[in-house]
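Following: one structure in structure tokens, then a few remarks.
Note that one protein chain of the assembly has been removed; the remaining protein chains are unaltered in position.
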């Protein structure tokens, strides 16, 4: 191994830059050359390669987004696309690639690795924290704090006006951001795809109203909630209980950006270093992850599965606390 | 004058608590008693009066929202409602009232003051900064920084993905938040109700696309923009130029909350003290305002008019800079 | 068990209010009465007891500090003091007490519990995260992010002026805040009490200077570092290498305050609920902790010991990355 590539793929997540920096610097410390591949798998096919230096990744640790950009690539789903990508890698003399992204990106890398002899190692980065095999994915803590800070602001105005806010947070099929965010802001009801026990709590909250004890309320809704999004649920609630003064806020793409928190920077740094170590150890088709604070290796074919388990205790706690 | 009331009315704005604190403390320093009236004019009618003490307003300076809550009151629009309010004020021995709110609140106070002999003095508080006669309304700077911090986050993800974001900011008929927020984040196009010269810039941006020079872009749209809101404009733009990867973000009620900035706290403190001074000077039916950094008195009937002028230079600057 | 007390003791930490809220609400949900004891053990002796209600702990989740205040008590170190405290608890009908604090507080509670039959259960709260038996203590993540955000600002000015900053962070004998904070900001050197291997890196950095590759630098120093504090080390460094333009910043008490992060709020909520569960389960003289994300019970006599182990991998990583 003399030269490695690094790319970011899928949705961006705060901390990706910290991971790029750690990969680059630790590779250089091990006397490897590093090539930054722009626009994910698309750049692999279109040959968007630039050398990365130690000073070139200076000052990016604290920035959201990804200096390598990210994109979707339909061509990489085709055999020709992947063959082109392979040829580019060979031409550039790249012996291994670090992929920073989510489960979809690892699936892509796995397909490629079965066809060609260039090893890929993954670093999990998605604000949803929904990848099997790792306790943590880069970006989750920053997104969680963005949710909390936004809802803190909304609570000011909810309390001042005696309003109920339906707040939709990101997370696709995963309710982790909504659940922990809801606990952290003291939400009255939290609706997540992984549990339908909260549907009753929601109905009770709407029908009996918040007026008995509280003058305002926060309902946090995961975007993948099966009953529907915040707008649909708000309409339903208004019909059932016209006394409620309901407003909707969809937090949106703001949740994907922002300067990474301390936790995301540290996790990204650990994983970036671990990914280079794994390559030097001749590993391939694995994602580095964190379990109980320690680095683990998870085969791509396991890492791609979604982790649908949710901490049921947290739901219990929420019910107990919101009285 | 021995006893004054203070209430917050209309939409809440960060810094209202700082104003309540300043009114209360400076009144007490002048040996006045202070009564907090909850839920605005509604509380005036429903007799929601509580004494405010110096220590009672301790620790609220830095909090968003309003400890006195706010509400809309249809009853105050009726003669009977106002008569009830007057009776409550007389019964409580209140000689004057400070109203913290927007132009609508001052109109209400003006009608009341023409019928009854209890003077009202206003403090302008609205995130829109759209009240004639004052350079500043409490809450504007905090809302502006909330917009800027949210769009900074969105820019991370816009740049990483090569996307165009249509971002809708508050301000009703006023484009000040959108204009200054757009300048502060380096928006490619800013659409505000006060100017239609930007419509061409918008069309040009959409038709020619951002692909020539830039890989991503931010379009800031005031909610009162006549061409329509962010969702409508995004749909239109997607039809005209399917190459653009457009996303929409409506910043929403988050803009009304949050810990007030230094400027909002200082302005609220100055105005709170000035309102009590005005009452002691036998002023009535005036709003205290800030012009060129100095306190001014503006009659309610002038303060109610919206200020539709916008700084044309800023629009020029935006065009020049966004190249 | 019909009535429990709750107090905060030792240095304050962000998230203590979230813990108070969780203890109070979950106790009430289990039909217990809750008494807030002000000023820690001092208030126990001086009978500073106030009932806590569900609505009384509303709106404190997001605030730093502790509504119950905290204080040191020499009297509690005496037998008479503790006897007085016991009598007050008996008079108030309190059957168990939740102590939110650090190892010193648990030691005090342990002594008391050996003499009297009122059980104490502890919740670990200190920004130092240095208590044996738990992976986490409330306040650590907030303090860590405060450090990171402050140093991010300092890096702006360090880079602009080509300066080296010596930054002293809290943590007493524990270097966790300094180590993780230093990694998260990309510090050139990190000095912590648990390791002297960095002393060489420090000397090398000072003697060879930063001028070779970088134009500015950050040295993070834990307050318990044996070589001395930031001021002393800066003086030494200036003598050794007058070419360096060194500035010192002691982050100070700011690190103890601020709105808790999402992680601190969630951890505090989990632990608060767990402490009440433990009391209902007839537990005594134990601290609830978090190990691998799950609640554990740690006897006070184990929890009092400091945890001096540090993640050596992180030090390795720091050396590798800072090139």
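Lettered A, B and C in written order, each chain numbered from 1.
As a working rule, contacts are C-beta pairs under 8 Å (C-beta built on N, C-alpha and C of every residue); 3 or more make two chains touch, one makes a residue touch a chain.
These numbers were taken from a predicted model, which means no experiment stands behind them.
Taking every chain of the complex into account, the absent chain touches B, C.
Only one of the listed residues, B:61, B:123 or B:164, touches the absent chain: B:61. Here the missing chain is touched by one residue of B:33, B:152 or B:173, and it is B:152. Among the residues C:65, C:181, C:272 or C:289, only C:65 touches the chain that is left out of the figure. Of the candidate positions B:8, B:26, B:66 or B:134, contact with the unshown chain belongs to B:26. Within the entire complex, the positions of chain C that touch the omitted partner chain are 8, 11-12, 14, 16, 63-66, 69-71, 146, 150, 152-162, 165, 215, 247-250, 252-258. In the full complex, the hidden chain is touched by chain B at residues 21-22, 25-26, 28-29, 54-55, 58-59, 61-62, 135, 141, 144-145, 147-148, 152, 155, 159, 180-181, 183-186, 213-214, 259, 261-263, 265-266, 269-270, 273, 292-293, 311, 313-314, 317, 320-323.
Simple rule for what comes next: only the chains that are shown with their structure count from here on.
If you sketch which chains touch which, the chains link end to end in a single open path, with no loop closing it.
Rounded to a whole number, the gap between the C-alpha centres of chain A and chain C is 29 angstrom. Centre to centre, using the average C-alpha position, chain A and chain B are separated by 35 Å. Averaging Cα coordinates per chain places chain B and chain C 39 Å apart. Residue positions of chain B with contacts to 2 or more other chains are absent.
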